[in-house]
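One chain of protein is taken out of this complex; the other chains stay put.
Right, subunit A next:
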């Protein structure tokens, strides 16, 4: 195709960024072609199952594996008495960053929690492995254990801060200000432990070939799994390949390396077989941490006009895992004259907690946004008006500028769309037959993290583009959105761009965490596309020779200046090249420097306004959410469809937190009692109303492409919006989640 023809047929190019496109992985998933970690077959594949400890703390004094070994098809039963030893977790190593726990499985007789794996059965079939695992009998010497969060809570100690977050903050003397405030509230909140419950239970298929290891793993952090396995098995990273092209949801539960991954690799090493360890749902509950329980105090003081004079937010959570930033939203949401924030932790002998969607903010905003609502009742003021009177111009604690903040716009739009003005402000005044109707709002807030991302972009002689990055397709449309970005940057049709993800042989991608995967990768895709265009421009002959990159447009499959230019195919053919490739390498040194630089200048945060309508049965206290609207500021939206999917999914998860979910840990034993989806009540379709999601879609001027992040902000504020609507419907303030009907009877 000559340049002139291309110019002649050119129609107005519609940018791909912003379009609500179907996801590229959709057909493979809908047809069942997509292969997850437990779907890979190898010659001689064996199957493993875990045996879990049934005491919280102690030593295994005897393990009777005879009956298990006698089961037909059993290959081996690995215990601390016969298993090869893994190397311990190193204190200072990037690979240690993703340790789920410090327990060195099957290396000692120590038991650190009820559910810890104490043996692994390897068999020819999954059925034989699971049956044999049920026949292993352990006896223990039990040691005293701390398993009851409520009982241990008084022993809480200050949480250690880390490089990114401090666990305490003060501005003025908030307790003194609270004492003299004309209007105040002082509430205690309780949130239970929660589990992620991704639809795909954790699974690993591990194959050793000599000292080379291939691992198919459902993970949110391919590069870190490789580092961790290299450390634990004493193998160079280059000899390990971790593959995760499809992951069936993570929500933080697949961010760390948990027992299943390690023990699959260990079992493969011990038996010389390819081994698949697909955890049962029960085994996920017993070996993978969830969200920490919390208790929180939020006290607010205000003058009679509703201006906050004091904001006190303190919390107790579990130690271990990642330090949970329970009070973080209280740093940024309100212009209080004085602030006092403290985070404390207690140690428990349970499977360590881990990050779960918006760790910290999901539970912290429940307390803060419930307390703000309660203050509005005391003031007899509209809760949105109260929030607007305290909306800060700059970050309240640091005085830094917000990079982007559109909460006023979010509430204004939501007020119109939801019909907020039709709300009768009196409690219990709105009724529909047997139902008491209530409306509530709450603010969503989450600070995304931008992780390092390395990327290559390759342009072939036929104009085909390949973007390579070890991204994680955990259900979010990771490849779909990077394809849109690359197509626009290079000015090529969407169809000519392919994005390769989910493989440690690819350039190391960001962790799928911190609402940062898309923006992190996008920054590097932008840089790599820019680099590629410069290389192509350098190869291009007339009429582009000598042009500066800024004078050239990438469009219609080539580079153009005014009416003249060359297609990429022409440039490559003219230069005698079959492809050009650009690489962007990014690492943790860059990450730290960038974070420090950005952090000095701005406060980044995605935010939103939740509007909720509930119906509460006047007789039984059953709560049904009947309407929902979320208006979000997440910066620029790349794909309205996948972004809305994530925000909506976060809201559904928040409904579960609000109304039905909780992990029941027996306070006598430390054992999870409801380790199944029949007893752990995630919302079902009938619990979820139509959810309207609206994104303001205004780019953040300080981030690449104007992106903030959509993964976590959706869940924040949801439980508070429900609790506030229930307060409006019934007059009752429920401050301990979940809001079950017995609390409303």
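Definition applied: contacts are C-beta pairs under 8 Å (C-beta built on N, C-alpha and C of every residue); 3 or more make two chains touch, one makes a residue touch a chain; residues count from 1.
Heads up, the rule we're going with is that contacts and distances are computed from a predicted model.
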| item | value |
| --- | --- |
| Per UniProt record, name of the chain withheld from view ["Aldehyde:ferredoxin oxidoreductase", "Xanthine dehydrogenase YagS FAD-binding subunit", "Energy transducer TonB" or "Phosphoribosyl-dephospho-CoA transferase"] | "Xanthine dehydrogenase YagS FAD-binding subunit" |
| Residue, one of A:567, A:660, A:716 or A:730, that touches the chain absent here | A:660 |
| Chain not shown: contacting residue from A:463, A:683 or A:704 | A:683 |
| Full-complex contact with the absent chain, from A:171, A:624 or A:694 | A:624 |
| Residues of subunit A in contact with the chain not shown | 54, 127, 130-131, 134, 434, 619-622, 624, 659-660, 664, 666, 668, 671, 673-674, 676, 678-679, 681, 683-687, 740-742, 745 |
